[in-house]
Structure formats: structure tokens, C-alpha cells
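A single protein chain has been omitted; all remaining protein chains appear in their positions.
Note that the chains are named A, B and C in the order they appear, and that numbering of residues resets to 1 at the start of each chain.
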Amino acid sequence: MNPVNYLYLAALLFTIGATGVLIRRNAIVVFMCIELMLNACNLAFVTFSRMHGNLDGQIIAFFTMVVAAAEVVVGLAIIVSLFRSRHSASVDDASLMKL
Amino acid sequence: MSFPLLTATAVLPAIGAVATAAVPAARRTAAKSLALLVSLATLALAITILVRFDPDGGRYQLTESHAWIADFGVRYELGVDGIAVALIALTALLMPFIILAGWHDADPLETGSKRWRPTQGFFALILGVEAMVIISFEATDVFLFYIFFEAMLIPMYFLIGGFGDRAHEHGEEAASTQRSYAAVKFLLYNLVGGLIMLAAVIGLYVVAGNFSLQEIAQARANGSLHMATNTERWLFLGFFFAFAVKAPLWPLHTWLPNAMQESTAPVAVLITAVVDKVGTFAMLRFCLQLFPEASKWATPAILVLALISIIYGALLAVGQRDIKRLVAYASISHFGFIILGIFAMTSQGQSGATLYMVNHGISTAALMLVAGFLISRRGSRLIADYGGVQKVAPVLAGTFLIGGLATLSLPGLAPFVSEFLVLVGTFTRYPAIGIIATFGIVLAALYTLVLYQRTMTGPVKQEVSAMPDLRARELVVVAPLIVLLIFLGVYPKPVTDIVNPAVKSTLSDVHKKDPKPEVEAVAK
Amino acid sequence: MSAQLAAYSTSTGEAFQFWVLGTVAVIGALATVFMKRAVHSALSLAGTMIILAIFYLANGAYFLGIVQIVVYTGAIMMLFLFVVMLVGVTAADSLKETIKGQRWLALLCGLGFGVLLLAGIGNASLKDFNGLGEANANGNVEGLAALIFTKYVFAFEITGALLITAAVGAMVLTHRERTERAKTQRELSEQRVREGKHMPPLPAPGVYARHNAVDIAGLLPDGTPSELTVSKTLRERGQIRDVSAEALNDLRALEQRAEERLERTPIDPANLKRAEEASK
């Protein structure tokens, strides 16, 4: 099998995640989809690192994870506060440019 | 490194503007006097330029050149040829009169009206316009010119939109809405023109690699810079469009009547006598020098448009009911003459056109300012509201008549010289167009005399019966202009001597020679 | 190991693993998107991530693989679940679209984008795979460490700062200042008396001999269930079991059994079954 397939998989996952972001209204699920996209990228990175035979790709993936972690923390916090103010986690309820 | 005279001339009014704006709100008169002083000082500098300029010297004199934006080859390059000198002199000359005429235009309205008129702002803006106009006359770097050509719009916008006539037939509200309409119209028209020009400027840079007028013109002249025919034509059109809007040339003229109608008389003079001149001046300096071939290619179309402007403007002037609109359309007709002269590509035509710019500035100033005094007295712009003024205010009527006669270019007054030169210059190359353009002088007589008859003669209207005659301040404004009109009409040689060499070199840039007469009657 | 990593085409073992797990991963991803309940989405996402972790390992990114499991599946997904709990697992939000044409547009874009990506990868020249042989020669973790602390040290430091900031930010965002003092027991009871409702403690859930679940509403004298008896959380989640028909079902089941013994009628398993069902 050709390792390129990993890339195909990554692309597929990424697209699925993106579509999810567009379709779902629940902020948490949307967030998960974003995570999915990040992971797809990571997979691609790792594959590339294998392709080029050096570890930089993995490093990037590593940083991505760290950043993702930070982002998740903040994002979830935002969701929570949003829920508090609106008693709903639907992104459509935040259609006004103010809380 | 000698004293940067040109920079000083442009910077002085700019500083003056800031200073005027900084005067505390209470000290209104101080601000006015300061503005007046600055404009006079600028005039002094302009006269110095006039003296230091040597007509038989090089093409561009008193040049200054400093690197500015090295990456794009933009330089701070100033230099004046005869044409520029004449126009700078005109600008600096008119400013004191404009300021003096607008002395009370920006005073706070009587109690009861909510509108507050920032006097300082009014005069600061006027000085700002002066600075920008002067530097755009001086700039020999296309980019530098473009910047100020555009920046001019900002103060003009506020002058038009912010300060209208004191009284208005439909009340203050209607007045302000119409004013803002006029101001926005002015801004949009010129911005569109400027935008297209910007594209052309960038295109020019892509083609030529720098913005220096002199370098490019030289390269064009000695053929080291070759432009593809179509490229040159597109660039030319880009430049010309902006200038034609500014000038204004039919059918891009409709902003002018609104702007002049809604703004106070001094601002109207500022628009038509000073700012618009930048457009025609730029045609002469940039269009012809940068794109000689394209200019020649476009000449027929432009001549026809100019012809339309002449006749059309005059006819519409006849049909106006509003004094200021009438003057505006008259100006459109006159700008038609100027453009006609420029693109006739004869030395008579172009010298005439340059002379025309100067004379039209003075004559319009005279006519419009007197009209402004008249309007401020009666509080109406409608011709029908006047009648028999000459009975109650003979001096006002007399000056008005002289201004009108100058507008219809009566021999003996300055505009005649330029108009006749333009006509001759056109006729020698395009007889038919010359003859049609001549009809303009009949129409000019028509609208001027109709205006005079309706407003000044006939039985005295009730409303004007108590109208005071010209006051001292107003006389001080008008008298010098009239003297100047007569002087330049009788002895225009000083101006032509300055202008002719510049025109000669411009013509050599476009490789055009005056047509030879059929019979050599005068021994060379 | 490294040898096969270096190889251009992978071993059949890896191929097999890829095809099986890849499919699962895709299914998990789809599930994440299309599951009604957030919880289910979270779980399926976790599954996908684990599979990705395995793929990392397969690609010679041992460290990342572990980190993926520990950080993502372990920490982040748990965080998600916590939030789900916190927000309250409201009755599943419908997938019905509210914005006109949004879904179709989204699917169209997704499809187009995906196709484009695949096409891009397809005609990209990705022939030679050097593999990580020498890169991982003296250990993958050591290799990474060497890079992180030399070449990428600044980035590393900055991510550290980022993490701190994120933590603080999260606190700031979620922390709510208490404006007034918490009410004491006494005050609460007084308030209850003042409002004049539920003077006594709330009734206990209905409990039968065969049942001791908390999600069963107690019956009022007229036999209708009373919401009050079930705890608030369950009530909000709509997880209340209705047992009002319980007694009748049992009775019917009793009768049937009696009749079987007395062999009055042939047995009707369907009935019986229903009865059993109902009684469950």
C-alpha cells in the first residue's frame, strides 16, 4: 500500500470535520468537528514527516496539539459562559453581535 | 543648495492653515486677519517666483529634487515652467480677494438658528486648498502631483458642504440637504476620476519604471522609452478622464453647477477659478508631455467634446434662473474654450488657453464675487427676485456689468485676448471647428446681457429698493480685479512672454508645428 | 521496523490495518457529525482519535501516538464530556436546518473541497518516501527532544506561555463572582414558609418492591405520576419512567399465568410477551 493513502484519509477527515462545522448548531459539537479537522492535519503532518524522513513534521503536529489543547480550554470556557447568558449552546442564538 | 522657493510657497499657506485653525474660537477676527496676512505673504512669494523665473532659461526652473519613496522611484520633485508660473501667480493673487470677500460668510448665524459656523475652519480650509493647488502646479513628479490632486478634494468637500449661502428660499433645512448633496456629488465625481487616474499612474510606473515627468518626457522624446500604442492610449485616457472631470468637460460637468450654486460665492470662485484650473493645466503638462502620440490620436474626439461644452454650456446658461448656476454654466463654456485651445496643438491655441486660464480666473472672480455681494444683500439667488438694482446701487451694477463684459470677452478686457487667440489657434488647423466655436461669443453676449437686464435694469423691485451700494471692503475686493482685467486686456505681453517658451517646448514634445500661412505676407 | 518504515510501499500488515481502521475512523468522524446527542458525538470522536493515534504509531511517530492518546483522548475529550455535563445534556438538539439552504451549501462546499483536496494530493508528486529510518535512529523521543530544545526552542517557550494564558483565560471566562452571601439553611426554610409551598421535604420517588430506581415518579392518590418526586436533573433530561400502567400489566401477567396452569385457553405467547415487556 502506498502511504499516500494516509493523506487521502486526512483529507477525508478534514472535509468531514469542516462540513460538520457548517451543519451542526450545537456549539460543543461544532467544536468537536474543529478538533477533528486539527487531527486530520496532524495525520497529514506525520505522514509528511515520514515522507521527508525528518521529524519536523512531527514537531509541528506536536505544537498543533498543544495549541489545540489551549484553544479547547478557552473555547469551552467561552461556550460555558455563552450557555450561562443564553441558556443554550446553539451557535445560531449568538446571531447578534452582542451578548 | 539655494533657498527652496517653491516649497516655501506651498508650505507657507499650509502652516497658515494650521495656525488659523488653532486660533481660539472667540478670537474670530484674529483668525481672519491671520489668514489674510498669510495669503498676502504667499502672494509675495509667488511674485518672487515670477521675478526669479527667466522666460528664456531652461524648461523647468527653480527645481528641487529629493528622494522620497526610493523603492518606487517616487521623488519629491518640484519645478515650474512658464505655464505653471502664470497659474501659481493667479492662485496666489486671487486668494486674498477670496478671503476678503468671504470675510463674513463664516460668521455665526444670528441667534435663533442652530447652525454654528466655524469661522477658523472656513479660512483654514481655504488656505489648505491654496497650498495643495500651488504644489500641484509645481510638482514634476507624477505621483507627488497625484497625491495633492486628490487631497485637494477633502478641504473642498468641507467648504462646499459646510458653508452655504446665508439665506435660502426653502429654509435652512432644505439648504443643508442640497448642500450636502452638492458636496457629495463633487466628491464622488472627482474621486472616480482620481481612481481611474490612479490606475493609469500605476500603469505608467509599470511601463516607465519611475514617476519623474522630466525623465519620462525626455525618454519619450528621444525614443528610449517605447510604449505600445494601445498602452499609451489607455494610460492617456486614464489621465485625461480625471482632468476632464476636474476641468469640467461635457458630459462630466454636472457636478459644477450644483457645487457652485450651493457654496458661498468665494468658495465658488475657489472652485472654478483655481481648483478647476489644475485639471486643464494637467492636460497641458501631463497628457501632452507623457503621451504625445495618444494625445494626437484623441484630439478629434476631445475637440468635439470641447465644442459641445462651449455651445451647450452657453445655451444652458441662457436657460438658468439662478445667478450662480448661470455663472457655472458660463464657466463650463469657457473651459470648453480652454480645452479647445490646448488640443488645437498650435502655439496660439495653447498660449491662448494658458492666458485663458488666468483671465477666466480673474473675470469669473470679479463677476461671481459681485454676484455674491448682490445675493447676500437680497438673500436670494433667483434672477427673478431682482430688478432695477442699478438705480439703487449704481457702483455694484457697474462692477457687475464690467464683470459680465469680461465674461463675454469684450475687446479691451483681458478675456478677449485669450479667447481670440484660442479661436485663431483652432481656426488655423480646424477651420470648421473654429467657426462653430465663434458662435459661442454671440451666446456669451446673450446670457450675460440677459442676466444684466433682468437683475440690474427696469423698474426698481420693492425688495431691492433699500439695497445698499458696495461697501469699502467689497470695493477693495472688486476694484483691483477690474484694473487687472483692463491692464491684461491692453497689455498682455508680460504674461505671453512667460508662457510662450513653455508652450513652444510643449509643442515640440508632441512634434507639432504651426501651420504655415498660404501667403508669406510678413517678411521673416 | 525502521526498515519497513523506509520502504516506499508498506507491509501488507500495515495496509490491512490501514484499510480496516481507516474505515472505522471515517465512520467515527461521520458519527461525530451526525449523532443527535453531543455525548455520542464525543464518544465517536474519541474513537476516531484513538485510531489516529494508532496511525501515528504506524507512521513512526511513537511519541505523538502516545501523546495523542494521553492528551487528546485522555484530557481533551474528557474536558468535552465535562462541559457536556455542565451544559446539561438537553434532549438531543434536532438536526433540522434553520438557515435556508445552509445545509445544501455546506454539503456542496464540503464535497467540492474534498474532491479538490483529493485531486490535489492525487496529482502532487509524492513518489519517494525516505521513511524515518535515520531520523528515529536513536529513538524518536530523543530526536524530537533534540529538535524541540534546539531548533524550535522559542516556539516551545511561546507555547508554554500560550498554555498559561489559556488556563488563566479559561478561569477568567468561567469564573463568576458571587454578588450576595449564600443563603443559610434557616433563611431558605423561612423563605419556603413565606412562599407557602412544600413545607415538608419533597416526596420520595415511587418505589415498589421490585423496583428501587430513582427515576420512577411516585403516584398521586388518583394514580397519576407526580414529577415532583423525581430529582431535578433527571426531570430536565426528561429521563422519567412512567410507571402508572405498571400495576395493571402485572395483574394481566398474573391472570395469564393462572390461566396457563388451568389450561383454559391455548397459550398466547404474543400476549405473554407483551405483558412481560410492559412489566419491564
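As a convention for this text, contacts are C-beta pairs under 8 Å (C-beta built on N, C-alpha and C of every residue); 3 or more make two chains touch, one makes a residue touch a chain.
Methods note: contacts and distances are computed from a predicted model.
J.: Out of "Sugar ABC transporter ATP-binding protein", "NADH-quinone oxidoreductase subunit L", "Aminomethyltransferase" or "Branched-chain amino acid transport system permease protein", which one is the UniProt protein name for the chain not included here?
T.: "NADH-quinone oxidoreductase subunit L"
J.: Kindly name the visible chains that come into contact with the excluded chain.
T.: Listed by label, the shown chains it touches are A, B, C.
J.: Thinking of the whole complex, not just what is shown, which of B:Asp56, B:Asp71, B:Glu173 or B:Glu518 touches the missing chain?
T.: Considering all chains, including the one not shown, the answer is B:Glu518.
J.: Which of B:Gln390, B:Thr407 or B:Thr506 sits in contact with the chain that's absent?
T.: Candidates B:Gln390, B:Thr407 or B:Thr506; residue touching the omitted chain: B:Gln390.
J.: What residue numbers in subunit A mark contact with the hidden partner chain?
T.: These residues of subunit A touch the chain that is not shown: 18, 21-22, 25, 91-92, 94-97.
J.: Just checking the interface: what residues of subunit C touch the absent partner chain?
T.: Counting only subunit C, the missing chain is touched by 99, 102, 105-106, 109-110, 112-113, 116-117, 119-120, 123.
J.: So that we can see where the missing chain sits, which residues of subunit B does it touch?
T.: These residues touch the chain not displayed: 185, 188-189, 250-251, 253-254, 312, 315-316, 318-320, 347-348, 351-352, 388, 390-391, 398, 405, 410-412, 416-417, 420-421, 423-424, 427-428, 431, 434-435, 438-439, 441-442, 445-446, 449-450, 453, 456-460, 490-493, 496-497, 500, 504, 514-522.
Heads up, the rule we're going with is that only the chains that are shown with their structure count from here on.
J.: Taking chains as nodes and touches as edges, what kind of graph is this: line, ring, star, complete or other?
T.: Looks like something else, not a line, ring, star or complete graph.
J.: At what distance in angstrom does the C-alpha mean of subunit C lie from that of subunit B?
T.: Here subunit B and subunit C have centroids separated by 76 Å.
J.: For subunit A and subunit B, let me know how many angstrom lie between their CA-based centres, rounded off.
T.: One centre to the other, that is 63 Å.
J.: Could you grab the centroid distance between subunit A and subunit C? Build each centroid from C-alpha atoms only and quote it in angstrom.
T.: 16
J.: Which residues belonging to subunit C are in contact with no fewer than two other chains?
T.: Within subunit C, no residue touches at least two other chains.
J.: If you look at subunit B, which of its residues touch at least two other chains?
T.: Residues of subunit B never touch two or more of the other chains.
J.: Could you pull out which subunit C residues touch subunit A in their complex?
T.: Answer in residue numbers: 5-6, 8-10, 12, 14-15, 18-19, 22, 25-26, 29-30, 32-33, 38, 41-42, 45, 48-49, 52, 55-56, 59-61, 63-64, 67-68, 71-72, 75-76, 79-80, 83-84, 86-87, 93, 95, 97-99, 102-103, 105-107, 109-111, 113-114, 117-118, 121, 126, 128-136, 140, 143-144, 147-148, 152, 155, 159, 162-163, 165-167, 169-171, 173-174, 176.
J.: Where on subunit A does subunit C make contact in their complex?
T.: 1-9, 11-20, 22-26, 28-29, 31-33, 35-36, 39, 42-43, 46-47, 49-56, 58-59, 61-63, 65-74, 76-81, 83-84, 89-90, 92
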